[in-house]
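Apart from one protein chain that is not included, each protein chain of the complex appears where it belongs.
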Amino acid sequence: MDDLYREVILDHYKNPQYRGELDPHDLSFEDENPLCGDHLRIDLRVDEDGTVREALFSGHGCAISQASADLLVESIIGKKIDSLKTMTKEDVLDLLGFDELGPVRLKCALLSLKVLKGGLYGISGSDEVIDLEE
Amino acid sequence: MDDLYREVILDHYKNPQYRGELDPHDLSFEDENPLCGDHLRIDLRVDEDGTVREALFSGHGCAISQASADLLVESIIGKKIDSLKTMTKEDVLDLLGFDELGPVRLKCALLSLKVLKGGLYGISGSDEVIDLEE
Amino acid sequence: MFNTQKILNDFPILTRPGANGLPLCYLDSGATSQRPNQVVAAAARFYTEINANVHRGVYRISEEATEAYESAREKIRAFLNAGSTREIIFTSGTTEAINLVARSWGAKNLNSGDRVVVTEFEHHSNLVPWQMLAAEKEIVLDVIPVLDDGTLDLDVYRELLKLGPKLIAVSGMSNVLGTIPPLESMIPAAHEAGALVLVDGAQLVPHLKTDVRVLDADFLVFSGHKMLAPTGIGVLYGKETLLKEMPPFFGGGDMIRKVFLRSFTVADLPYKFEAGTKPIAQAVGLGAAIDYLNLLGMDQVAAHEHELTLRAIESLQAVPGLTIYGPLGGNRGSAVSFTIEGIHPHDIASLLDREGICVRAGHHCAMPIHDRFRIPATTRASFYLYNTEADIERLCSGLKKVVSIFA
Partner (left out) sequence: MFNTQKILNDFPILTRPGANGLPLCYLDSGATSQRPNQVVAAAARFYTEINANVHRGVYRISEEATEAYESAREKIRAFLNAGSTREIIFTSGTTEAINLVARSWGAKNLNSGDRVVVTEFEHHSNLVPWQMLAAEKEIVLDVIPVLDDGTLDLDVYRELLKLGPKLIAVSGMSNVLGTIPPLESMIPAAHEAGALVLVDGAQLVPHLKTDVRVLDADFLVFSGHKMLAPTGIGVLYGKETLLKEMPPFFGGGDMIRKVFLRSFTVADLPYKFEAGTKPIAQAVGLGAAIDYLNLLGMDQVAAHEHELTLRAIESLQAVPGLTIYGPLGGNRGSAVSFTIEGIHPHDIASLLDREGICVRAGHHCAMPIHDRFRIPATTRASFYLYNTEADIERLCSGLKKVVSIFA
């Protein structure tokens, strides 16, 4: 818990590198955390071979969800879109440098993954895409 | 509690003096204790001046409710019908010689009074005629 | 070995000497069980250490409370061998759970002329909700009769299945007769006929290992208070595919995803059916009760009870004028109801109470089965894991005394 608000997290929150909207874009996913009303959107431009060329996020949320979105978006640029389907909760926690997180803040941290995966699988509004209770 | 099954109660149960039906009768009331399915009926023959001349009870129930019915019926013979409306829970407990009774057995003891009063007031099937919770 | 002495130490109410110097002889577990120290302590510990409302709270004790609540759900899932915690809905008890199914599943899936099958020995809680629905929606209520030996008339059941009922609502163990219907054949037959099955497990789950996947029950409901847990908590198990399609029941906090002034969207399972602040400490208590039962082993519990029950039936039959209703042997539950010629059940119970023996007298919330046997009431003794042979001896000698008083 004690490094939940480490300098790096606050930095990504205050000065996000990948904040914005892509217009036009190839893919755009959005979802929210109904617990706190946080809303997140991720826009992607994808190469013909399926590689993510550009990505940005927009919306509003807490420091954890925003830092998570900034880090996640950074991490997916240059990757094959298909490979993203296998991203896990642990991958995101690794990006954030968290060992573990209480269930409520976990939902904040994983909102970006939920948006991404919900979009890739064509489902939204369901926590079941990534089983948050696991 | 210890004198709940005194000889006199058992006596009235085993050898009731006022058990039977009056045919013809002037008044006949019946009701039941839904808790245990006990059923009681009281038949009356009433003089022109409103005096109870004859009374009998019928039905089935536990020793307490049957002894209570036998004693109550005995006690109302010769009384003015109007005066019976003022009979109380305490009167019946006095007849039975009980100081106090748990709530469930109280309903047994008071079934006869409930039948009588329900009949006199023209209401049946309602515990509210005599407030048993008082 | 089943160590009843060790068990009794966990139930102080059963060892303290009463007015007559003897400890309580508690034979009314069919109405509600006693609770071991471990369960009372678990609920108290919740209040004094991590008490907070669950979900949505980001501070530490709220997260701990949420974890305690959700881990109770997981314990129940494992106890029933359900596939997912999404299938475990906390309710206030069996009665609420059945009403939930009647109102939510029933409202959506039952229409005028549809048939629901119950049995003649159902508890009012598994009868009245269907009667209410029958009156509102003009569905037809069919009844499986009970035979003289207390078992179900399965020939009639097979005939009723041919009428294409939508649901069979059946108790897994009669709280009056102790009958255990053959669910292992009744459920597949119902499914074959296209009907779903709701098992009222109020008497089953506390006493016999219940595996929802082996049974293949569509719904299973039970109460905590009959299985060592606090009052105020119960469970609805439902197959996820069914629960998913059912409309929400209670509206309120926690069962929603989003609320606008004139509309709302619904939360995922199991929360969709858990509106408002739930009995949190009681759920934690139920978790502790399950730990206790698991430690003893449900098979051991069932074996102990079965032995006691057969012994009781044998001894009771030696009491003059006594008639037992329900199966006299075989695979039957521990509720033993009886009458004694010429003595009213209330008088029996009152007189036994003087000896510190607690039995129930009345219709046990199952009037129709009493009507069936043309009796207004019975006296019932029911056993649980803390009962001993000494309890049975006290019961039988108490009854003999009763008989002599009324002789």
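Going by the order they are written in, the chains are A, B and C; count residues from 1 in each one.
As a convention for this text, a contact is a pair of C-beta atoms (placed from the backbone, for glycine too) under 8 Å apart; a residue touches a chain by one contact, two chains touch by 3 or more.
Predicted model, so just to flag it, every value in this text is computed and none were measured.
When the full complex is taken into account, the listed residue touching the unshown chain is C:N53, out of C:N53, C:N109 or C:S397. When the whole complex is considered, the residue among C:L22, C:A78, C:L163 or C:V259 that touches the unshown chain is C:V259. Mapped onto chain C, the footprint of the missing chain covers residues 12-13, 24, 28, 31-32, 34-35, 37, 39-40, 43-44, 47-49, 51-53, 56-62, 92-96, 98-99, 102, 120, 123-125, 127-132, 134, 141, 143, 223, 225, 230-233, 248, 250-256, 258-264, 275-282, 346, 349-350, 352-353, 357-362, 365, 367-368, 371. Mapped onto chain A, the interface with the missing chain covers residues 1-2, 4-5, 10, 14, 35-39, 60-64, 104-105, 108. Touching residues on chain B toward the chain that is not drawn are 34-35, 102-105, 125-128, 133.
The rule is simple: only the chains that are shown with their structure count from here on.
A linear topology is adopted by the chain contact network, the touching chains following one after another without closure. Distance from the chain A centre to the chain B centre is 78 Å, each centre being the mean of its Cα atoms. Mean C-alpha position of chain B lies 37 Å from that of chain C. Those residues of chain A in touch with two or more other chains do not exist in this structure.
Looking at chain C, one finds that none of its residues touch two or more other chains.
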